[in-house]
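Report on the structure given below.
The complex is shown incomplete by one protein chain, all other protein chains being positioned as in the whole.
Here is subunit A:
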Amino acid sequence: MFKREWKRNAKSLVIWSAVLGGLILLTLSIFPQFAEQQKEVTKLLQSLPPAMIKAFGMDQLSIGDLTGYYGVRVYTMTTLLGSVYAATLAANIVAKEENDKTIEFLLAKPVTRSEILTKKWLVVTVNILILNAVSLLVSFIGFQMAKGYDVSLKAVYLLTMATVFLHFTFAAVAFLLSTMMRKTRNASSFALGLVFVTYFMSMMSSISDDLSFLKYVSPFKYVDAAPIINELQIDLLYMFLMIVIISVSIVSAYVIYQKKDIVV
């Protein structure tokens, strides 16, 4: 069953890895030029509305050095695009069986529902880890292209770890939705909506102090690049929050799926 799920999702993993990897490489490859023209860039940045600068965390990170550049440009892509990938993958993986009515085939086999969920979650896990391994690897290639500029490897590792946790958070919630819903269309639109709404909330909470309470609602804020790069650690409270969200979602998914009446 694992093999089957793996195969079915392999194509989209390859595509996403290629797109994300390509974007990272492209972004990092233009850093040397970017750094040379830093003066103009700084000027350009100053001309941007302060809200926008805040939204992308550019007020706390120096986009002129490689680590900061990575934190603003590359990290935004890996967190956002990766979350979209993780959420759609997990939202589809269980609901698809009911959507296509193939669950009738699967459930007639000698497997328990828990076993089905375990295998499927395992595929999600492996795919997320591979996507992140690819981004990290490509980032290293990108750093090679920006030779002569220093990058804090510790920060990069921490950012990658934060990204992985973020992806798992969205994947777990989407997985829960996937067990609750009968149609993949509903599950994936809910999951995608969640990713974009929370991303938006994260930006809003950076811009306005009045909205700063939103930072607890948005997982994107949990893994904000600026504090990670500046303090070289991930806030334990946020880590804890993500672990709680993941555990609660996964456990609920098992409980709900076990009790669900599956009518196709």
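Quick note on the criterion: a contact is a pair of C-beta atoms (placed from the backbone, for glycine too) under 8 Å apart; a residue touches a chain by one contact, two chains touch by 3 or more; residues count from 1.
The rule we apply is simple: contacts and distances are computed from a predicted model.
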Which of the following names does UniProt give to the chain that is not shown: "ABC-2 type transport system ATP-binding protein", "Lipoprotein", "Cobalt transporter subunit CbtA" or "tRNA 2-thiouridine synthesizing protein D"? "ABC-2 type transport system ATP-binding protein"
Please pick, from A:40, A:59, A:104 or A:150, the residue that touches the omitted chain in the full complex. A:104
Under the stated touch rule, tell me which residues of subunit A contact the chain that is not displayed. 1, 4, 8, 100-105, 107-112, 259, 261-264
